[in-house]
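A single protein chain has been omitted; all remaining protein chains appear in their positions.
Let's look at chain A:
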Amino acid sequence: MSLVMDRASAQHGLRAGAIVLVVFGLFVLLGLAGIGFGSTWISLDKVLHVIFGGGEKSERLVVLQLRTPRVMAAAIAGAAIAFSGYLLQRITRNELASPGVLGVVDGAALGVVLFLALYSNESNALTVPVAWQPLAAATGALAAITLVFILSGRQASSAIRLILFGIAVAAVAKALTTIFMLIGPIYQAAQAARWLAGSVNAIGWSEIQIMAWALLPVTAIAGLLARELPPADLDDVSSRSIGLNLPVYRVAVFAVAALLTAIAVAFVGGVGFIGLIAPHLARLLVGRARFAGIVTSMMLGAMMLVGADLLVRVAFAPTEVPAGTVTAIVGAPYFLFLLMRKDKTNG
């Protein structure tokens, strides 16, 4: 009996591993397609040729300087936002939680708009290095999530309350963002609007480097924190009675999740719903397995943003529609679907 059971659980592990591999394969294919497609089509073999050091000069320019940074930025940011969403969904024990719902994205947006308002000069240039922009976004995001926590007060352990206050704080941040864009000079508004919708079209290698270096330590800390997630899956009394310092742990996870999203959106803008959908799909695919869940979430998040960017390039060319519009158009109905399904299971 138990032998059969153990084989079943081994098969379960194999299945999760196989799914991770398949998702990885799709991710690589999509990345290559993202580099190949555009105003001029570069076939996959040429793309690979360039990546391994060959190819014509013009192809090298398009592939290495224009398209690869775009795909890289989208992949890194999408993965970071998805990881953030994974952490939030686990720690709140609620599949509706996401960086967007908890006010993180709108808080970051407010931070960026304030930053642009304060540090731009009249020739539309920043008076401080662009490297400060993620710091502004992170500050905004952390301020928003801190406010959500303070407002929830004693009921911070109730996921529904957190989400309700998150939505409220997000709405206020959004309103303030709009006000600053309206009362600020017009060049800032244009710059801010492009950021708000979320797009990866103007990102170069230097920005990717900053983003990657900023994300690296935060991702490492998030990975370490994620090891303590299973005890936090239990109710508050149980998780604390087995020795998890839940109040401290919860704040740490929220802070790290907020930082992951803040750094990502600081560079690619307010792309929505990736943090909601990617971890949810990953859970459907690989179940509760933690490592597989995190890796799958990150790859799905990366694929979603790379795919959205690819779609806007192919479908709307030559107009540069922000990739964030695609993730929102796909994501919003998915959120509604989850809400309605939850209603059904509750009542």
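Everything that follows uses one rule, which is that a contact is a pair of C-beta atoms (placed from the backbone, for glycine too) under 8 Å apart; a residue touches a chain by one contact, two chains touch by 3 or more; residues count from 1.
Definition applied: contacts and distances are computed from a predicted model.
Think of the chain that is not pictured: of "Beta-ACP synthase", "ABC transporter", "Putative peroxidase-related enzyme" or "ABC transmembrane type-1 domain-containing protein", UniProt labels it "ABC transporter".
Per the touch definition above, the residue from A:S39, A:Q65, A:Q209 or A:S238 contacting the chain not shown is A:S238. Touch with the hidden chain on the side of chain A covers residues 1-2, 5, 8-9, 93, 224, 227, 230-231, 233-235, 237-238, 240-245, 287-288.
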